[in-house]
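Please find one structure pasted underneath; my questions will follow.
Right after this comes chain A.
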Amino acid sequence: MGVLIMNKMIQAVLLGLFTSLAHAEPSSQVAWTPDKLRFIKQADSNNGKQLAAQCAGCHGDNGVSSAPDFPSLAGQLATYTYKQLQDYKNGQRIHALMTSIAAGLSDQDMADMAAWYSSLPLPKNKADKKDLVIAERLISEGDGKRTLPPCYTCHGSDGEGERMDIPALAGQQAEYFAATLMAYKKGERHNDIYSRMRVISQQLSDAEIQELAQYYQQLQ
Partner candidate 1 sequence: MNDAAERKLALSHMWIAFGAFLIASFMGAYQVLERSGFLPIIESSRVYFASVSSHGVLMAYVLTLFFVPGFGYYTATTSLNQPVWNIKLAWAGFAVSLLGTVLAAIPLLTGSASVLYTFYPPIKAHTLFYVGATLLIAGSWVWCAIMIVMMGQWKQANPGQPVPLAMFATVSNAVLWLWTSVGVAAEVLFQILPWAFGWMDTIDPGLARTLFAWTLHPIVYFWLIPAYTAFYVLVPKQAGSYILSDEIARVSFIVLVVFSLPIGFHHLYMDPEQAKGWKLLHGVGTFIVALPTLLTGFAVIASLEIAGRLRGGKGLFGWIGALPWRNSMVLAMILGLLMLMLGGFGGIVNASYAMNAMIHNTAWVPGHFHLIFAGTTVIMYFAIAYYLWPILTGKPLFSNEMALLQLWTWFIGMVVLTTPWHILGLLGQPRRISSVQYNDPLTLAWDTFELAMIVGGLIMLGSACLFVYNLAKTQFNPTTEIYTGKVEYAEPIHPVHHLPEFLNDFKIWHWVIAVSMLISFGYPILQFFLMDTFESSGWGY
Partner candidate 2 sequence: MSQLSEEERQKIINSSPIGTWVLMLTVSLGMVAAWLFLYYGVFLPRGAIG
């Protein structure tokens, strides 16, 4: 993994050197061609279940994480999980552990695990009392003045996600959720094609991000 980071650095330097010629790499190598979608649809979730055993430590036995900074994967769209694993492997998304883990996985492994997690029910967390008006407003109406589409238009009215790879958000760990949006906002995470999520998160205040995280964690 150290090697990978080194590669990244070298890449950055090279890009810096030949600015005129250089083309930044795409934010993901994954493209949802009909073949790729069929490949994911036909994945073997039983094999995925066995492979996923090694992930339980962080992501929970049934893909429901107990550690606040690790995401729950249960009920996640297979396309989304698959794309994240690919992006880790190809270096478009960086994580101390995941980068090296993904490096050891084959396309088939990734598809199978993604299929297994998508077959599990979304996590359910008990709601706390405090009302989340700001989040509800953003999710159902967005904010035209900031060109913020309502969250539900892409992520679904029940946070269930949407084709092709819009992630399900319902029941996600609040801390992880907030950290992710903050990473998008700062540009530290950038594997969203055409920077769709970066553009949106840069319009959100930190407070709004916290409330959205809370809302989706308790959404069932």
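Behind the choice of candidates: all candidates are chains of the complex that A comes from, given by their letters.
By definition in this document, contacts are C-beta pairs under 8 Å (C-beta built on N, C-alpha and C of every residue); 3 or more make two chains touch, one makes a residue touch a chain; residues count from 1.
Everything quoted here is computed from the prediction, not taken from an experiment.
Counting any copy, say which of 1 or 2 touches chain A in this complex.
Result: candidate 1 touches chain A.
Please name which positions on chain A make contact with candidate 1 in the complex.
Within the complex, chain A touches candidate 1 at residues 32, 34, 37-38, 141-142, 144-145, 147, 150, 153, 157, 162-164.
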